[in-house]
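Shown here: the complex without one of its protein chains, the others still in place.
Right after this comes subunit A.
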Amino acid sequence: MTAMAPTRIPRRFLPVVATFAVFVLTFGAGSVRYEGFASGQVVANLFIDNAHLIVLAVGMTFVILTGGIDLSVGSVLALSTMIAAATLQAGWPVWLSVLAVLASGSTLGLLMGLVIHHFQVQPFIVTLAGMFLARGLCFLISVESVSIKDPAFRAAATDTIGLGGGVVITYAVVVALLVLVAGAYVLHLTRFGRTVYAVGGSESSARLMGLATGRAKVGVYVVSGFCSALGGLLFGLYMLSGYGLHAVGMELDVIAAVVIGGTLLAGGVGYVAGSLVGVLVLGTVQTLISFEGTLSSWWTKIVIGVLLLAFIALQRLIVRRGPGT
C-alpha cells in the first residue's frame, strides 16, 4: 500500500478533482466559443450570482456528511428573506433584523435536528415537514413580495470591492467565502467536525468510540439552518426583496451541487471545497446558456441532471473499487 507511487492523487480526492476538471472544461469551452467569456468579471459574477448557494452548500455538506439530508434549506432561505424584509419595513435596525433572521433559521435547524435524533425519524421526512412549515410561514407574514428599502441594507447590496483590473465583487461574496473557510476549519480541525465524519462513516462505531454523536447529528442541522438563514440574507441582498416564492426548489440545486462536488450521499466522504466547485459548475452551465442567448434556461436543468447522474456513477465506481488511499 505504501509502495504506491506518491505522485498519484489519493482516491478520496478523485471526485473533487473530477469536478474541478469539469469546471475547467465547461469554462474553457465557453471561453473558446464566446468572446468575452474568459474575463475576470465573468468569474467574479459566478461568485456574485451564487453567493447564497455557496453558503447553503456549506451547510448541506455538513448534513450530508453525517448521512442525512436537509430539504428545508430553500424554504428557510425564503423565510429569511421574508423576515428580513418585514422587520426592516417595520423599522427595525439592520443588526437586529439580521440577528432575528439568523436566530430563527438556527432554531428551526435545532428543532429538526432534535426531532431527527431523539425520535429517530428519517431526516428526509423531518426536513420535508420543515420545508412545508417554513414555506407556509412565509405566507403568514405576507402573500405579496415585500421590497427592502432600508438604505444601509441597500448599500451593503450594491457596494462593491475592486479586485484590480476592473473586476469587482460584492460583500456577499466575501461573506460566502468566509463561511466556506469557517466550514472547512470546523470540519477538519475540530472534534465536532471529525465526529461529523465519523458519524457518516459508521454511526454505531462512532457511538461505541464514545464520541458525542447526538451532539454532532443535531449540530449539523443547526449549522444548516444557520447557513440557510445567512444564505437568505445574501439572497435578500441580491433580490432586495422578501417573497414567499423565492428559491422554490433551491434545496435540490444545493443537493446537486454538493453531490457533484464529490460528497457521498451515504455520508462520511466529502469536502466543502468540493461543494464550492459544485456550485461553480452549476453557475458556469447557467452562464454558458445565457451567453448562448437562444437556448431556453431550462437547458440548465437538463445539463445539471446529466452531470448529477455522471457524478453519482463516478462515485459508485470509486466506492466499488474500495476506499483505497
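The working rule: a contact is a pair of C-beta atoms (placed from the backbone, for glycine too) under 8 Å apart; a residue touches a chain by one contact, two chains touch by 3 or more; residues count from 1.
To be clear about the criterion, contacts and distances are computed from a predicted model.
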One chain of this complex is not shown here; going by its UniProt record, which of these names is it: "Glycine cleavage system H protein", "Sugar ABC transporter ATP-binding protein", "Hsp20/alpha crystallin family protein" or "Acetolactate synthase small subunit"? "Sugar ABC transporter ATP-binding protein"
Could you tell me which of A:V24, A:L140 or A:M209 touches the chain that is not displayed? A:M209
Touch with the missing chain holds, among A:A155, A:V174 or A:L189, for A:L189
Taking the full complex into account, what residues of subunit A touch the chain not shown? 1-2, 12, 185, 188-191, 194-195, 197-198, 200-202, 204-212, 268-269, 322-325
